[in-house]
Each structure stands twice: as structure tokens, then as C-alpha cells.
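First comes the structure, then the notes that go with it.
The complex appears here without one of its protein chains, the remainder shown in place.
After this line comes chain A, so read on.
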Amino acid sequence: MSTETRGARRAQPEPAAPDPAHGRKGRAARSDRARAEARLGWYLAGPAFVVMLAVTLYPILQAVYDSLFNYKLTAPDDRSFVGLGNYLVILSDPVWWRDFAVTFFIMVVSVVVELVLGFALALVMHRAIKRLRGLLRTAILVPYGIITVVSAFAWFYAFDITSGYVNSWFDWVPGVGPDLNWFAHQGTSLFVIIASEVWKTTPFISLLLLAGLAQVPGDLEEAAKVDGATAWQRFSRVIVPNMKAAIMVAVLFRALDAFRIFDNVFIMTNGANNTEVLSLLAYRTSIGQLQIGMGSAISVLLFLCVIGICFVAIKLFKVDLAGARGER
């Protein structure tokens, strides 16, 4: 915005300055100041910018380079250039597609569940009287602050067939009984993994939605109420349309986060029984089996998936990331 006005100002002739020397001096002073400001800006923000690039851009470029080689740390001297060979191997391997499907499934289910729960929580916090608000916020921040690995162990031990109590508590549910080993089947494992993911991250999405709720004009809702709109009508016709941007951003952020899921899967099943996710596949290949070339290729593909999700969200759903996070 400010650059626009400056541009417009410069484009205008300066009839008020008949003395050309005077006019030039004024302009020079202004641009000197702008230049000094720009220099100071980059002095202050530069280090943070450089560090961010150094810790992400450099490694990903290195990964792109490594992914073009057949390179294993178990036989470092046999390094050979294979071009896109690693990518072809991965993309024609059913393991990649199985892990992709599992990751995608976890992402979609947990985001949908979290959106519903998160909205309910946000409404509760939004409406709660002052006295309850602090208590509710404290309670939901506990899952947010807790270490993901700790949450994974808590859920694991509760469901585990030897140490858990879930089987005896819920034996009235069809299919649940003392012999149910939750972590021996794909479906039940994914259920617990998603449950722990939802528990841990719903607070985050609900806080983003709470921020969106605060932006819905209160008088609009009041007016709808006076006009006789039911609670559901007020919610679906007034509240949701007015915070669409916040909802989209919350969903995109959580989707990207869920797509990178690693910790709970590693702790609970370590990928057994077809529960492996893409991050785990990348970890297992490069850190576990020391196949740096192949692992790098998976890393790059994972990175491209994240960019793809962003692209779809921004182009198709018109998510304005910067705008909704307060940057205009």
C-alpha cells in the first residue's frame, strides 16, 4: 500500500517546485531516508531471514541433489548417478502408495473430526462466562502443550492389551473385549492413532477458530436473533460465512500438520500392520537403512506433496494465508 502511494507521488510532476535544484534536493533527501530505512530494516531482519534459509533451503537443495544418486552409507564408495531413477523406483512401489493412502486417510479424518470438535470448543470458550473461561482455556491448553510422544504413550498404554483398561471398560461395545489387540490390526491401530492426534491438536484449531469468532460482528448475530433465526440458522448463515477465511486457514494449517504425522505412529505401531505414514517411510529409509539417495528422494516427494496441498488450498479454495494471519 505504502509503495503505491510513493509511486504515485513520484509519477506526479511537481508544479509547486519551480526551482529544479530545490526539488531535486527534496527528492534526494526522501529517497536517502527510504534507503537508510531499508538498510536498517534488512540489518535487523536479515539475520533471521538468513538463518531461516540456511536451516531449510540449504538442506532441501542438498536433498534434491542427493536424490539423484544411488547412495547408501553402508557402501559410500559405490555412489553413482541415477538421475530420476530413485523417483521411478519409489513411485512404482506399492509401499509408497500404501503409505500415501494411510497418511491421506489420517489427515482427512483427523481434520474433519477436529474441525467439528474445534468449532464446538471455540463456541464454548467464546460464550463462556468470565469465571469459566480461564478454567476452560487452561484445560484445553494442556493437550496443546504436552509432548506428542507423551500423549502417544498415554493413549497407547490405555488401549494396550496387556497394560490397558479400555478393553475391560468398553467390553459392552460390540467387537471390544478382553482379546481385542488394538495394535494388531490396521483399522483399530489407526483409530487410536487418530484419536491421539485429535486429542493433541484440537486445541490449536479451536484457538484459530476462536480468533475467527471474535471477528464476527456481534450485532449481526443479534440482528439475526431478533429476526427469529434459530441457533443453527445463526451458526450456518451468519457465523460460518463471516469467518470463512479463519476456517480455511485453520483447516489448511492442520491438514499440513497432520500430513507430516510421525511421532504417534512411531510410538504406537512403528508402521506395523499397514499403518506406516510417509514421514516414517522417509525416516526408515534414510536414518534406519542409511539409503541416503532413496531417502532423500522420498523427502523431496513429501515436500512436493506439502506444496501440492498448499497449492490446491490456495488456488482452489482461495485460502488467503497471509491475510487471515493478520498481515495485510
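Here is the rule we go by: a residue touches a chain if its C-beta (ideal position, glycine included) is under 8 Å from a C-beta of that chain, and two chains touch if they have at least 3 such contacts; residues count from 1.
Note that contacts and distances are computed from a predicted model.
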* Asked: Just by its UniProt name, which of "Ion-translocating oxidoreductase complex subunit C", "Fe-S cluster assembly ATP-binding protein", "Carbohydrate ABC transporter permease" or "ABC transmembrane type-1 domain-containing protein" is the chain not shown in this complex?
  -> "Carbohydrate ABC transporter permease"
* Asked: For the chain left off this view, which of A:86, A:167, A:189 or A:269 is in contact with it?
  -> A:167
* Asked: Residues on chain A that touch the omitted chain in the whole complex?
  -> 2-3, 34, 37-38, 40-42, 44-45, 47-49, 51-53, 55-56, 58-60, 62-63, 66, 73, 121, 124, 128-129, 132, 134-151, 153-155, 157-158, 162-165, 167-169, 196, 199, 203-204, 207-208, 210-211, 214-215, 253, 256, 259-260, 262-263, 266-267, 279, 282-283, 286-287, 292, 295-296, 299-300, 302-303, 306, 310, 321-322, 325-327
